[in-house]
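Note that this complex is displayed minus one protein chain, with the remaining chains in position.
== chain A ==
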């Protein structure tokens, strides 16, 4: 049985009558008496600072039918992180609902109604844990009040049990379904009147279940879309049923900023099923979320559209692309490496680094490279749009429904209210689907077919050629050591094109949020530290990729820390624990970061004690220091990101042919309070595998502005043989700490930990990613 109540996706607004859920909104006033941490809901931080903020009105999120079915509205995009399960789990637990009688309904794009819906930054759970629990607690109180009214007894004599309310003295019972209609008539209680369940009373929240490190704790972990997924019924972007659709693909300019000079579609139109071609106007640079332009081929099925595109003869004009047309990866890398030898914009400066480096008895330096990568979710970008009578309806797998709505409205010159965006399941996102360019493309094509749905499909080649690429990076580091090998100076120059180039004239320097991803927040306790950011221009669309600039920063810093420990002749773990220094809280402003992932620095300082603890946990669990066979070694890396702490140890073998065999990964993770440990583990396992791709094989290169990889035969991703033979996840028990991110923080330390392990196994130092064939012969 499907647990999804998403008939809205089928274009006919559900006629189902929700007995609760019809009332209007309630005022958002912070309660004085509230036992959950609310600092991240104040206007300047966390959920409160996000566009649309947070909403905790039970009428928005919780619906109870007369048959007792509880439907919880999920306002965030589901892309594999499990938020549709986890948010519903919170509500069901707090409400007292029977899990088997709970369904989920996906919210359409409406930030005024549902609060912030932009699903990125590993924010869904930490921003929605409190509001969703309050919404459910309010609904529970309304059910209890309805029962008390019916029995004419005082409220304190009733309590909620699973899916029912009980009059304690008499033992009388009423089911949720029986109470729903009366409960709907009641006013939503004030926040001061709500009492959240204590941890002891919770059935699901924070409870371990499912698969833990190779063993089943409990069979059948809760997964609200699980049955639909394994039976092929789950509705992803291209699976929406619409009447009589047209199918389109677009040939886009191969070089960023290029445009169509002219084209010949005579062969295209001979392909059976092809109906029409049309030129799509691009918006030039910076592209933002707008279409790149090109030529659309519209047909009666996807295959005909793809075949028709193959037969187009297009002459491109690269004039508007400027020097993007000469962008070549090897030359760009060399240019950045050269530039890294000279000082750049100073980001952080403490102590006299120049002098400390001069005085040092030993210096170490290294330059690290991380290439462009495409997010490449398994589901290529797709959107279905119908334009009729000045109104637009969109069905698409999008991380940012609001941006989708606004981008489509802007493209078609309509008011936001004229555009409805229905969010399907996302077949992966990883940041790519934060950019709704494909929805704007689909809307542009659909506009030419008034009243007829158009499904715009990206192929894999489109995805790899026209990603919003992970920024290429060069990081140059120098350290000075004293007589005893102690680090006394640390200089780090980081160079990457900025995501800022997507929205404005190229700043050529990283912005505050980019630097705040583990660069200026580097937590080592070293007397002289100087951090610089020389310029690096963008020549392609640069965009978020899971964990974003934490990837190159962690890769460089954690690789270099290992190199320094080797130069000092010290054990890596012991050395980095010394570099971290004694446990202390670093306020982000003291290291020049004004961002802190948007969170309150008082609530979320960088705590080196928690960082130390994950390092100690991962190394202990891995058996750090034990003797390994020849050709095998352990590597460590750790990183703070998205206000969570991760440490990883890999046990790696490099065989005689240079193949990397990963025997085991030990991952220690501290994200503060945990909502659904089962999905936290799955996110860390997945981040580990994705990080192995970053380390070993994934790279998009450019020649004369054109991406050189086309599909998964050349843009390589990790496969089952590349995965660790065992992944062990160690979740730190920090239920008293505020929630941190989960989806992204598992990724940044993977590549450096793996390369440090390769060094331990072989003595070969990897400074350029991916490893590729560097270990062969």
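Here, contacts are C-beta pairs under 8 Å (C-beta built on N, C-alpha and C of every residue); 3 or more make two chains touch, one makes a residue touch a chain; residues count from 1.
Keep this in mind: contacts and distances are computed from a predicted model.
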Choices "Succinate dehydrogenase membrane anchor subunit", "Isoquinoline 1-oxidoreductase, alpha subunit", "Ring-1,2-phenylacetyl-CoA epoxidase subunit PaaC" or "Peptide/nickel transport system ATP-binding protein" - which one is the UniProt name of the chain not shown: "Isoquinoline 1-oxidoreductase, alpha subunit"
Residue among A:98, A:157 or A:227 that touches the chain left out of view: A:227
Candidates A:427, A:480, A:598 or A:770 - the one touching the absent chain: A:427
Contact residue for the chain not shown (choose from A:160, A:268 or A:376): A:376
Among A:162, A:216, A:388 or A:589, the residue in touch with the chain that has been omitted: A:216
Touching residues (missing chain, whole complex) on chain A: 78-82, 210-211, 214, 216, 219-221, 223, 225-236, 238-239, 241, 247, 272, 301-303, 306, 376-380, 425-430, 457, 459-460, 678, 682-683, 685-690, 711-713, 717-721, 723-724, 726-727
